[in-house]
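Only one protein chain is missing; all other protein chains are in place.
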Amino acid sequence: MQVRVRLFAGLRERFGAEEILLDDLPGDATVSTVRAILESRCPDLRGLPAAAAVNLAYVPGDRRLEEGDEVALLPPVSGG
Amino acid sequence: MQVRVRLFAGLRERFGAEEILLDDLPGDATVSTVRAILESRCPDLRGLPAAAAVNLAYVPGDRRLEEGDEVALLPPVSGG
Amino acid sequence: MNASFVLTRARIDVGALAPEVRTDEDGAVATFVGTARRTSQGRRVLRLEYEAYEPMVRAEMARIFADARDRFRVGEVRVVHRVGLVPIGEASIAIAVAAPHRADALGACRHLIDRIKETVPIWKKEVFEDGAAWGGDRS
Partner (left out) sequence: MNASFVLTRARIDVGALAPEVRTDEDGAVATFVGTARRTSQGRRVLRLEYEAYEPMVRAEMARIFADARDRFRVGEVRVVHRVGLVPIGEASIAIAVAAPHRADALGACRHLIDRIKETVPIWKKEVFEDGAAWGGDRS
């Protein structure tokens, strides 16, 4: 299963990319699976607070993913 | 004792004057005394809701008056 | 808190207020403008007329500003109230509050208009095609 992952603000800066494609996700992958993969590639992300969105809506970490989903990791927002 | 009485909005219109001087008030006159005198001169005022102010501050109806006070009868306010 | 109050017979320049209150130490500006509505309690309004007990208005505004100063941390505050004739669509009151933080700017703005409507001795006359009434709905 393939998903697109988007990163923002401090997460984006630490990871060094604003978007990546994850190709070989298992069929039961969740948002937390994605986060764990990113942390294994970039240990600097560990402990950073982040909410998650799938296809432009907030989701809990145990949300199961589907082929083609757009997953976003969102540090605490500070707009306004 | 003499006091100046000011009337506003619907009270002013019904009474037909915006200001009157009351000259021969007894020494123990209160705001309610003033209101009763005005109602005796203009029965149309009876039953109209009005707060009172003396010298530019809200006061209760039993507030004792002093020589030279400016008494105002204030219908429910509607500014803003 | 630096507060100013103006009673005027002239049209209020609503857009001028917000830029006048803001400084570089403020993160928030809240404004409230009350305008003369075309319809009141289902009837067509031709115009409004406001009457004020001017010296008491000033005294009461000073009390309201002192109270706001105790409750909110704000920078500059301006309140302008129009008296006399107010045509439909024009402003009867404009309030602008600048503050470092939004909760103070918004809270003070709401507190001011609520207190003004409650205690400041100003009266609105709604003039209809077939009569007139003092007060009207006061929301």
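Note that the chains are named A, B and C in the order they appear, and that numbering of residues resets to 1 at the start of each chain.
As a working rule, a residue touches a chain if its C-beta (ideal position, glycine included) is under 8 Å from a C-beta of that chain, and two chains touch if they have at least 3 such contacts.
If you're wondering where the values come from, they're calculated on a predicted model, not measured in any experiment.
By the touch rule given at the top, the unshown chain touches A, C in the complete complex. Considering the whole complex, the residue from C:Val33, C:Leu85 or C:Ala133 that touches the absent chain is C:Val33.
Listed here are the chain A residues that touch the chain not shown: 6, 8-10, 12, 53, 56-58, 72, 74-80. Listed for chain C, the residues touching the missing chain in the whole complex are 14-15, 18-19, 22, 24-39, 88-89, 100-103, 105-106, 109-110, 113, 117, 139.
Everything that follows uses one rule, which is that only the chains that are shown with their structure count from here on.
With centres taken as mean Cα positions, chain B sits 72 Å from chain A. With centres taken as mean Cα positions, chain C sits 27 Å from chain B. Chain A and chain C have Cα centroids separated by 48 Å. Residue positions of chain A touching 2 or more other chains: there are none. Touching two or more other chains at once is no residue of chain C.
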